[in-house]
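So that we are looking at the same thing, I have put the structure below in C-alpha cells.
Just one protein chain is left out here, and the rest sit where they should.
Moving on to subunit A:
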Amino acid sequence: MWGGRKLSSCGNRFVGGLRSRCWGTRAEGARLSSSAENQFSWTPQTNPWVFSEYSMMWFKSYRITFACLSRMKIYRYPWTRLYGTSQTTVDSSEIKTFVALAHRWWDEQGVYAPLHSMNDLRVPFIRDNLLKTVAHHQPGKPLSGMKILDVGCGGGLLTEPLGRLGASVIGIDPVDENIKTAQHHKSFDPVLEKRIEYRACSLEEIVEETAETFDAVVASEVIEHVIDLETFIQCCYQVLKFGGSLFITTVNKTQLSYALGIVFSEQIAGIVPKGTHTWEKFVSPEKLESILESNGLSVHTVAGMLYNPFSGYWHWSENTSLNYAAHAVKSMRQEPPVPAGFVFTGKTEELHDKDSINPGVQEELKK
C-alpha cells in the first residue's frame, strides 16, 4: 500500500536494483490503474515500449546513483578536502542522476523513507525544546522569529518542516546536487521560499560570517559522517547564540548498531543504501556528551530512538544503543578548548585566561 518503506518490499531489493525499481512501480500501477475508466495510468503499464524505455532509465540512474551515494559518504564532511568532488560542474549525464536523486530524496516510500518518518520524532523534539525557551508563541507559526541552521540538510527533509513551523532556516550541505534538489523542491511553495535559504558549503566556511546568529543548530544524521567531530562541535558552538540549542541525532557505536545498523540495514534488508555508514565513525552518547560539555554546551537530553522496519515508524526509547537524539544548550564558556576526554561542567567554572577565549565569547562576556 502507500505505507512507509516496509521490510516486505525490501525483499525485492535483495534480488537486484533493476527489478526492485520495476516491481515497485508495477505494484503502484496495479493499484492506481485499477479503475474501469483508467483515465489516470500512473505508470506506463499500458504501453510496453515505453515501459522498457522507462526501465532502462531507472537501471542507468540506479547505478549512477549508487556511485554518487558512495562518493557522498566519503566527501560528506571533508574538513581536509573541502573542495572535493562536490564542486564538479553538472554535465548532461548528471542531469539524469539529478532527476533520479531528486526522486530519491523526496520519495516518501523510497530509499529515504526512514528519514522521512524520522521527522515524526525529530521535528517535535526540536519544536518542543525550542518552545520551552519562549514565553508565548504565535499559534500556527510556533517557531516564528527563530533562526535555525540545518547542517547537512541533504534534500531539505528536515529543513522544510522547520520552515513550515515559522522559523527562518538556513540549510547547508557540501554536496551541490543535494542543495539543487532542496532548492527545486522548496521553489514551489512561496511560504518556504521566503523562510528557507540553502547554501552549498560546509560549516567551517560560514562560521566567520554567522558567528552567534542562530537560536538553534540542527545536525541530524550528520556527525557519523564527520571526520573531525571536535572541530565540528566547536563550529556549532561558535555559530550559536548564547542559550541557543544544538540538536543532534546519530547512531551509537555498539555491537548492536553494527549488527542491526550496518549488517542488517545495509547489507541484508537494504533499508539504508549500502556504504552510507562506517561503523568506526559512529559516536557513542558518552563520547558525544564529553565533547559537548568540554566545548561549553551543556547536555539537557539524550533519548534513544528505535526504528521498526515492519511498520516504517520510529519510536522514542530508553535504549540508546542504536539511534539516539541529543539536545545541548550553549552555556557559559569559561575555559579555552581542552582535548576531548576532559569533561567540564561548564556552568560553575570561573573565568581564567582571557587571552585564549574566542573573540565571540569575549564579546558575550562583556555584555
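Definition applied: a contact is a pair of C-beta atoms (placed from the backbone, for glycine too) under 8 Å apart; a residue touches a chain by one contact, two chains touch by 3 or more; residues count from 1.
Please note the rule applied: contacts and distances are computed from a predicted model.
When the unshown chain is looked up in UniProt, the name that turns up among "Gamma-secretase subunit APH-1", "Ubiquinone biosynthesis monooxygenase COQ6, mitochondrial", "Proteasome subunit alpha type-5" or "Small ribosomal subunit protein mS31" is "Ubiquinone biosynthesis monooxygenase COQ6, mitochondrial".
The hidden chain makes contact, of the residues A:L130, A:L149 or A:L162, with A:L162.
In the full complex, subunit A contacts the hidden chain through residues 1-4, 28, 32-42, 44, 46-47, 49-50, 53-54, 56-57, 98-99, 102-103, 106-108, 110, 116-117, 119-120, 123-124, 127, 138-142, 160-166, 184-185, 188-190.
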